[in-house]
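Omission of a single protein chain aside, the complex is shown with its protein chains in their original locations.
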Amino acid sequence: MSDMKRIDQNARRSRALVHNGLVYLSGQVPDDRSTGVREQAGAVFKKIDELLAEAGTDKSRLISAQVWLKTMDDFAAFNEVWDAWVVPGQTPTRCCGKVELNDPRCLVEIVAIAALRNGAQ
Amino acid sequence: MSDMKRIDQNARRSRALVHNGLVYLSGQVPDDRSTGVREQAGAVFKKIDELLAEAGTDKSRLISAQVWLKTMDDFAAFNEVWDAWVVPGQTPTRCCGKVELNDPRCLVEIVAIAALRNGAQ
Partner (left out) sequence: MSDMKRIDQNARRSRALVHNGLVYLSGQVPDDRSTGVREQAGAVFKKIDELLAEAGTDKSRLISAQVWLKTMDDFAAFNEVWDAWVVPGQTPTRCCGKVELNDPRCLVEIVAIAALRNGAQ
């Protein structure tokens, strides 16, 4: 039996990978890039929530998040929706910087690592 | 009892998070951004040293460091102080690239992961 569980895999990447009590996520981006940063961030959070659920955990178990914004002009707006999304008292470590993505309409990408629920493998 | 210990947490992030023998740090930036890259890097190293101490480890146990510089013009100067800070024979893995941060006066941000002391949980 494999010690690695890959979730939603294609020829390029696994969208998530579970190994030794942690779930690693690929950089998550919004599908609809016609909207502003608040909507795009919300779409990314929804994807993260769904992947964490599929791995058997949730956002209260996030360990680290790396946030890439296309422009730091969106920093304050992004933080508003971020602060409303994270679980008070159970916030992850975070970093946030300006990194452009392939699609110029894409305003945000987030890479995250979370722990499985206590006792899960 | 929780298997996660969060250090210096606010509504947005934990400055450090201990889980399963590792401590993950949020991106550390200097408080005083009026200085040059050497001084800013030194301030970041001091913060990292303090967080590692609070987690019960030290820089000789660093596993990885991701260094973001505002400009690669600072690469040589940053490396000078970096090389003096790391422990000879116990250097972490590293990457370093140009990533702009929210405050344009902020010249450096470092994200690091370290192992707890051998045998610690």
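Think of it as A and B in the order they're written, each chain with its own count starting at 1.
Criterion: a residue touches a chain if its C-beta (ideal position, glycine included) is under 8 Å from a C-beta of that chain, and two chains touch if they have at least 3 such contacts.
Computed from a predicted structure; not experimentally measured.
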item	value
Contacts of chain A with the absent chain, listed as residue ranges	2-4, 6, 9-17, 19-20, 24-27, 66, 68, 99-102, 109, 111
Absent-chain interface as seen on chain B, which is shown	21-22, 61, 63-64, 66, 72, 75, 79, 82-83, 86, 88-99, 113, 115, 118
